[in-house]
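Take a look at this one; I'll ask things after.
The complex appears here minus one protein chain, its other protein chains still in place.
Showing chain A:
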């Protein structure tokens, strides 16, 4: 417990069996290219069903900025392309084939800043970057006011990014140097200070280390950004995971984008927990096949707090949660239902639990009240532009809101975007 907010936060506990010590590399038999969570994207497919693709080969691009490409996480052939009405990407499923065809990119491009952007966009790194305010990947020509690299993750059951970065210090330095060229502002590396002091020396004066605590939500990107360099409508802030930064460094060094990342499988419906090195869009069913306990279960991509039920691992997620399926509750008497629920729901009571659920980073009760009342201007003054749903996931869970808080935040961000954004 520290002072001045460094010890703020909570340590929510979700039961999970102990982890097996081995970390395997797993390339699943099927994989899918999915859009990042939350945003509908108009895409134009670049391949047809049945085409062969190499790992890292482009399979689709954004319809309105074709330089941003979605790439295949594994080598194989395209099994199906599912687009929703309006050419919104749903999923592009790829069946694995033997062979190690890997797409090579021309790293000579990256000598100029524009070339670096083009390389990131065509190699598939771009969709691992997320911008704030409003979330989603940045537009092709956006210049951020700051970039935050997350080398800490405090979500319950998250893998430790330090393990993922073991032996990749050189790539990380290259990646950080490349990120520093994309912005005129600072590049912040958020890491836990209490595990090992041997954090690799940062490459240049632009990158700064920010020490974060170990309780959630101190390792949540939005809370870090709110603390270090708040995002504004005219001042977007990007965030990127440290492992993806190292992947960017490896892309610049070798011309090939490494797809595997450290993913932790945890949850109460498992026989034993696992950490695996796998790729985005991995098939959750295959990854959990022999370790799930008998009985009904739910497979979620992401943490128990902010994950969603899914078949494929979402692009930025590094956690798989397997929860027992809750039995359907029998219908209740109308009077009992009236006593504990109503159409408007009960308001949040400002307690210490609420303050800590937001990491004591902002005045919690006025912020939650502004959200509930739809008061955009107060919420913007209190820092809503730095936050996304995942940053409020802990508060939503702690207050037992069942997703209302996240929905209120998203609705308010959408309104702000419609009213204030250029």
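Simple rule for what comes next: contacts are C-beta pairs under 8 Å (C-beta built on N, C-alpha and C of every residue); 3 or more make two chains touch, one makes a residue touch a chain; residues count from 1.
One rule holds in what follows: contacts and distances are computed from a predicted model.
One chain of this complex is left out of the view, and of "Na+-transporting NADH:ubiquinone oxidoreductase subunit B", "L-cysteine S-thiosulfotransferase subunit SoxA", "PTS mannose transporter subunit IID" or "NitT/TauT family transport system permease protein", the protein name its UniProt record gives is "Na+-transporting NADH:ubiquinone oxidoreductase subunit B".
Of the options A:23, A:354 or A:407, the residue whose C-beta touches the omitted chain is A:354.
Only one residue from A:35, A:304 or A:359 touches the chain missing from this view: A:304. The missing chain lies against chain A, touching residues 12, 14, 229-230, 232, 235, 304, 323, 338-344, 346-354, 356, 363-366, 380-383, 397-403.
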